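As you look at this complex, bear in mind that one protein chain is not there, while each of the others sits in place.
Showing subunit A:
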Amino acid sequence: MMLSKGLKRKREEEEEEKESLAVDAWWLDPGHPAVAQAPPAAASSSLFDLSVLKLHHSLRQSEPDLRHLVLVVNTLRRIQASMAPAAALPPVPSPPAASGVADNLLASSDAALSASMASLLEDLSHIEGLSQAPQPLADEGPPGRPTGGASPGLGALDLLGPATGCLLDDGFEGLFEDIDTSMYDSELWAPASEGLKPGPEDGPGKEEAPELDEAELDYLMDVLVGTQALERPPGPGR
């Protein structure tokens, strides 16, 4: 499945990609016995939700069980990676609004998660006396999307759905095929005007939003057309 391979490529270096495809991507192989018997995508997503719930619950403890936390996060990673292609999702060309709302929920839960993970781990580090500068939320960019390599919270959280990733997840080819590219005018995507994404409040990124969005849109279009391998999107966006 070319799509899934493309998605994998966007996240990792090429060398890593080969390794990950060989070792970790067993769930992408429909011929694999475990995958063939695997619960349908709907069940995967409910497992995902369950895991997110567990993570929340774990983080809410005054002193979380580190083993439980690490195991749940690692499991979330696996589930999320298997949901990435999500080809099994019903092929409803959902209007951007709907997927946006879904994104919102995921994104806002990511924000809460990232924030609580970050503060928890900060606390632990500070007690240790380590000088680990806390990541200010403003730099976080869109909820859940990492900036550079330093995402707040456990690294796995960056897999919890970068906004663009989710969009692409839904079989973007089908989504965009019938749709006019004027849908991607900057006004539609600027957080201030649309109000679709209650991302992190203020940040230097907000004023520049329209400009950045255009660059991002170009980038996205290039990806769709397949002329460019995906890299980490630059800077904060929505």
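As a convention for this text, a residue touches a chain if its C-beta (ideal position, glycine included) is under 8 Å from a C-beta of that chain, and two chains touch if they have at least 3 such contacts; residues count from 1.
One rule holds for everything that comes next: contacts and distances are computed from a predicted model.
**Q** One chain is missing here; what is its name in UniProt, given the choices "Serine/threonine-protein phosphatase 2A 55 kDa regulatory subunit B", "Proteasome subunit beta", "Septin" or "Aldehyde dehydrogenase family 3 member A2"?
**A** Hidden chain, UniProt protein name: "Serine/threonine-protein phosphatase 2A 55 kDa regulatory subunit B".
**Q** For subunit A, enumerate the residues touching the unshown chain of the complex.
**A** 26, 32-34, 38-39, 47, 50, 54, 62-63, 65-68, 70-71, 73-75, 78-79, 82, 121, 123-125, 127-128, 132, 150-157
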